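First, the structure itself, so that you have it in front of you.
Note that one protein chain of the assembly has been removed; the remaining protein chains are unaltered in position.
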């Protein structure tokens, strides 16, 4: 699909604040950037680097105000939907680069969930079947509710509370997948038709040698997702990081099928 | 039933260590002490006080060694088993003294479980029915496993881990009951036929104006339970508390239908 | 001192919601109620009961709206300020009714803090000296910041975060006091000169056979405090509890030296 995305981030900062912004769409094989434009005002030097995964890091020192506008048109047609079935690979078969996504992380303490995950989903042998069962379980047992979680909440909190937002849903899905031995990571993305529009967080699982996106909130169609960044969990995929507190002035995100 | 219980606790202490032991059976209306004997060697002054609930507190300063032997025969025939049905009282109907047992405590963070408890058990209207459903849920979803929990583990940990020992089972049951609006407390007791013999922890719920014991581990028959102490959770019902670390030399507990 | 206090609580509820309000000043020996008036509109039956500590519990079923107004004038002159020195009693000397306040509770996991407390404050032998050292430590190491804690935050969270509000300050002080073997509890109160006016939470410690209030935030003078309720921690001293969510319409609190 062709998706048009845009964001404007305006923050007031102490001049000299070091910042890092990851808002540009990733240069990954599952999507193609048709056009894009980044403008930063007042003019400041924001260095852009692309890492081995195609994630693009903007870094630099801010002036008193950061006013960043990004617009892009993307074709995500190369991204495949999760197949109907697929074998989960053994730990000893996985590419080394995938192994970290089997391990517990700040917001995904999968080490605590092995017994639950195996009791609840262990009887399913197919990898995709397990992921679908995890997704169904979350849809059935967790409510989408804003305000019950914080930036400190991990998947164990969400599992107890049974409520949260997209980030919490992703964390719980990732946690349960890892506890089942399925590599899983968090993806920040633009999401067409998400209401209200915002940056979105989804899960991505590694099955049959490839990564597949799954939106556990079921609030946005996967065909409308545009990858920005991925990592072990929300700690790794912040769209803006500063070394001093800054004041939000305006933050607008949009994404639509174009 | 007539139950014969005994315990011997031997600890090495720094002389002068202040200690508190709650090992004698409670003087409560649901059980009658037929005979009992307490001996402490070397002879030391352990003051005994009985509180308003019939719980008996032994307190004093230890010699280099504490060797405490307690034996008793109890008739617990006045204790009733949980009836088949019973109305859960509203918060505004409960005796004031019962209200604290509706509130979260150190190991029973019931405030975090309201959504889960209401989703899972809220459809049941009868109070006893809810307690039975909680007990069945725990029996189905939690494994009795030693070594996975510590003295710091709370019910949220057990809920995630899905494993624990009697104390953890009691904490989870109490937590879920309170989240449903049913007062619940922890009871330490002697338990006939418990194997291996040990102090036991069970839940007690307040329904239809009375307290009812429920053993969530299902390891010992409720008719074989003899009450020692009750409180909000394990923090309140330790059988031995000292103000300095002491070394366990020997600890024997027994309880049998006599 | 003579203090004039008032509060108005207006909530929209589903008719029939059971509620419990603890907003009247306590009938305790450390303060005298000169006059008071409670009005509830629309007229509804709110039963009032006073427990053994003089805490007053209003309970009943709400109409569609609860509009509660309470005004009182209190002489708290019988309350003494913490003396300059005072011996901490041993566990075996304390009244039985005080023992629960030595134990960990939902928001005060004092069991985790024994090593820290003894390392930091253990060298001080006087009980009041220890409490003063705890109060100084908190004033030095913890910032008063709104918004960093939630209703779920316990003292371990505050200890790590080094920031919180009055409730968090009280919890940390209580936790450290208990870890040192000093009974401590949370008190909800009206506080003259607190800005902005609000219900306030302070710590109360048991030394030399009496309870003494300590405001760890140092935001309100202790001579301006009027006791409403006390308990193990914030879980026990909520001013309003309902069995269904209600919507806050208005909440005004005032307290002044009169």
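Per-chain residue numbering starts at 1, and chain names A, B and C are given in the order in which the chains are listed.
The rule we apply is simple: a contact is a pair of C-beta atoms (placed from the backbone, for glycine too) under 8 Å apart; a residue touches a chain by one contact, two chains touch by 3 or more.
Keep in mind that this is a model prediction, so the values were computed, not measured.
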| item | value |
| --- | --- |
| Listed residues A:12, A:75, A:152 or A:193, member touching the removed chain | A:152 |
| For chain A, residues in touch with the removed chain | 18-20, 47, 49, 51, 57, 59-61, 90-92, 96-97, 99-100, 103-106, 108-109, 111-112, 151-152, 181, 231-232, 235-236, 241, 243 |
| Positions on chain C where the hidden chain makes contact | 112-113, 115-116, 119, 141, 143, 156-157, 159-163 |
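By our rule, only the chains that are shown with their structure count from here on.
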| item | value |
| --- | --- |
| Chain B against chain A, contact positions shared by both copies (same if over half, else different) | same |
| C-alpha-based rotation, chain B on chain C, 0 to 180 degrees, nearest 5 | 180 |
| Distance-maximising chain from chain B - centres being C-alpha averages | A |
| For chain A paired with chain B, centre-to-centre distance based on mean C-alpha positions, whole Å | 45 |
| Computed distance of Cα centres, chain C from chain B, in Å | 29 |
| Multi-partner residues of chain B (at least 2 other chains) | 112 |
